[in-house]
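As you look at this complex, bear in mind that one protein chain is not there, while each of the others sits in place.
Showing subunit A:
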């Protein structure tokens, strides 16, 4: 009962820790930002190069670990053939392991590799590749459900068809949806489709309810590899890497340099206004009317129409965003974080 008591205490602690973590909305962290701290941001390519030059620690031990996992390959094959599907979990990328499994055992058989971490993968494309390449069926389906039905029928009719499906990161953003998991589960329940998948997210098992679990018929294997997630994280847009999607300082400067003086002035005006109000979290942006007024006063535009044309151009370059407020007035905002904006203004000042 002592152990029980200890366990209970631990549970109580856990609960308390949770509430402690979420009790106050006040955040006690320093206000330092990367902008001030850093000389330059790394981009994807330099990051990759740098990491390549850095040696991987404990390579020998990791290799041992992987060899240990590799000894299980023949067992996996047996279990796959007996109707189980295999799921790998544990720290570290399991990509190389699966790849090795593929090259060493699946060379002669039909197999399909799905890179779940690839951000534009969809269930539809998986199904298409099965129907088009494995089953040689040309034609489209109205819905994935029909497609699954077709696949099921074909596999049931033709017992000689066998397909190994390897899914890297079954829990990735694109595949974790309920419907896609349902479809994959249905596929995996077919006796002649053998599924072997890997998961990484700590909450990955939450994707599956009982019905799906029984369709999947998982056998869990812990394969902690400690391999770095090279491919998997290359798509993960990290905060610390320059993101291509959002606006960066360099592109801002680049675009504005190609504009007329007046247009630059207009943007400046808006930027300054936004920086003045940066401490106000509910600042909706500058309303069009006010902005027009200010631009007129600065002799930057002479009519409503010119300003609108200019703003349209900005919008095309994704330099500003318009938002309609509750009162129906159009508000203008620059979708760039404040520090970038400050830097930009400083730079402008230098130039002028």
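Rule of thumb we're sticking to: a contact is a pair of C-beta atoms (placed from the backbone, for glycine too) under 8 Å apart; a residue touches a chain by one contact, two chains touch by 3 or more; residues count from 1.
We take it that contacts and distances are computed from a predicted model.
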Among "Origin recognition complex subunit 3", "Formate dehydrogenase, mitochondrial", "Probable electron transfer flavoprotein subunit beta" or "Trafficking protein particle complex subunit", the UniProt name of the subunit that does not appear here: "Origin recognition complex subunit 3"
Of A:224, A:262 or A:287, the one touching the omitted chain in the full complex: A:224
Option from A:9, A:33, A:109 or A:192 whose C-beta touches the chain left out: A:33
Touch with the omitted chain, as defined above, among A:154, A:201, A:296 or A:318: A:201
Where the unshown chain meets subunit A, residue by residue: 13-14, 17-18, 20-22, 27-35, 37, 42, 46-47, 50-51, 53-54, 57-58, 61-62, 64-65, 75, 78-79, 82, 84, 89-92, 145, 182, 199-205, 210-211, 213-214, 217, 219-222, 224, 226, 228-229, 232-233, 236, 238-241, 337-339
